[in-house]
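We show some of the complex, not the whole, and keep each chain where it was.
By written order: A and B. Residues from 1 in each chain.
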Amino acid sequence: MAETLTNAEIAGIIIECLPYIKRFVGKTVVVKYGGNAMINEELKQQVMEDMVLLNLIGIKVVLVHGGGPEITNLMDKLGKKPEFVDGLRVTDRETVDIVEMVLAGRVNKSLVKFLDVKGGKAIGLSGVDGKLIEAKAKDTRLGYVGEITKVNIQPVSDLLDRGYIPVISTIACDEDGNTYNINGDTAAAHIAGALGAERLLMMTDIEGVLRNKDDPSTIIKEMTVEEAGKLRESGVISGGMIPKVECCVNAINYGVKNVVIMDGRIPHSILIELLTNEGAGTMFRGSENA
Amino acid sequence: MAETLTNAEIAGIIIECLPYIKRFVGKTVVVKYGGNAMINEELKQQVMEDMVLLNLIGIKVVLVHGGGPEITNLMDKLGKKPEFVDGLRVTDRETVDIVEMVLAGRVNKSLVKFLDVKGGKAIGLSGVDGKLIEAKAKDTRLGYVGEITKVNIQPVSDLLDRGYIPVISTIACDEDGNTYNINGDTAAAHIAGALGAERLLMMTDIEGVLRNKDDPSTIIKEMTVEEAGKLRESGVISGGMIPKVECCVNAINYGVKNVVIMDGRIPHSILIELLTNEGAGTMFRGSENA
């Protein structure tokens, strides 16, 4: 137990991080926050501590978040019923207004406050601020479900330059001032790419990519984008894992160095992933740095 | 009618603004946005145009807003009934959550989008971002009604330095991560003071301070803080005008050069106030520059 460690042992542990810190100081790390780590209070506290610590020691961190249960929650309270067109859920004007309130208002400010309390210097942005994310309707029948058309990364860079932790809610706008709901993973991939991030951490509720999906011990620790393609063809990557992996591959194509499908259920998974010799999931990389 | 003006006449009108532009270029102007100008669609469009134009020509503009009717609206929809203690309305946790969603989510992002559409470069902040506004409970019986304890103006200065229009929703936080609802006029006075603003424009639905409150022609165009004190003693300033004027006087004491109680019902009142020889309300100034 850590409780019984001597100070010298503690110092020894810290010093083990030296090569990892050296690698990331001055670089940008984008965290796509979601899943259990966003619901479980203790995990949430730990994510915030990890972000503040990384920011303090000179790593540029960005938190990208969705809002999951809170949106459904408010929709229920407001008696708003989901609508469907050809079996697909529609985001009408009223719904996107709720999404905007929950994401940019409730969830975003709540995360900013968590970071504040841990001693961080955070500023919340939405895709609407400084036209960070521009979008158009993906399918007009689905209403305000957006497809990203442009990322104006300047506001995020400006905040990173001044030492802030940008906390970004994934809505977007178009030229007429409409708001769109955007897929969080996709937005994170675009933002990390536009920043030329060293690493994008996709927090999930799974161990990573498994060869045998029922056996955590078959986790694939690292793969190139080419290998990802082959694993998909061979059926190892299947089902809900397909869009997740696609998003990781896209991020690398947009300019991110490494992307990790990370198990957010592990306490301090971000620190473990970045500052220890074990990763916390499956890491994707381009083929040129194989 | 402006329609029939020749180009030369148009140019002549623009050139009349020269001395006013000269006065404000490079200076900071804070607009406390509210009242009819926030409800009436046409006035709203004009406020946004005015802000973008001033920002473009090199005046540092900040928009501070509350949310009035939209909060009540959402509370009604959610079936939330107002509570009272000793006749005073209570802001419980659930209410302050609604306030946060509406102000920092719905209203703030809506204003940012309006400015975007008009060609502006705006970023929304709440008092929670970068710990901009710190507060404590004003009266514990009233719940999350906050009294400002500290303003950390750096995030606003940082955005102004990079050329953005900061749009600020007036909620605040404390060290434990609680959110408080803050009086918008008070917040605007504190922010303008911390910025050493050249001018704070308080948008209202009245003509300004009137000697005879039933006769708009008795408007007092300008007064010092001393004169304001005397007018209050003599009863000219009374009723709902008292806290408004107090707030103006406070703003000057916090470091603002001039404060204007401005009639926001007039189209383009901001431009008129700043760029023409007629003001649009009652201007307060310190006594030393009498």
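As a working rule, a contact is a pair of C-beta atoms (placed from the backbone, for glycine too) under 8 Å apart; a residue touches a chain by one contact, two chains touch by 3 or more.
Worth saying up front: this structure is predicted, and the values here are computed from it rather than measured.
The full homomeric assembly consists of 6 copies of the same chain, 2 of which are present in the displayed coordinates.
In this section, only the chains that are shown with their structure count from here on.
The centroid of the Cα atoms in chain A and the matching centroid in chain B are 36 Å apart. By the touch criterion stated above, chain A contacts chain B in their complex at residues 74, 77-78, 97, 100-106, 108-109, 112-114, 116-117, 121-126, 128-131, 155, 158-159, 162, 164, 171, 173, 175-177, 179.
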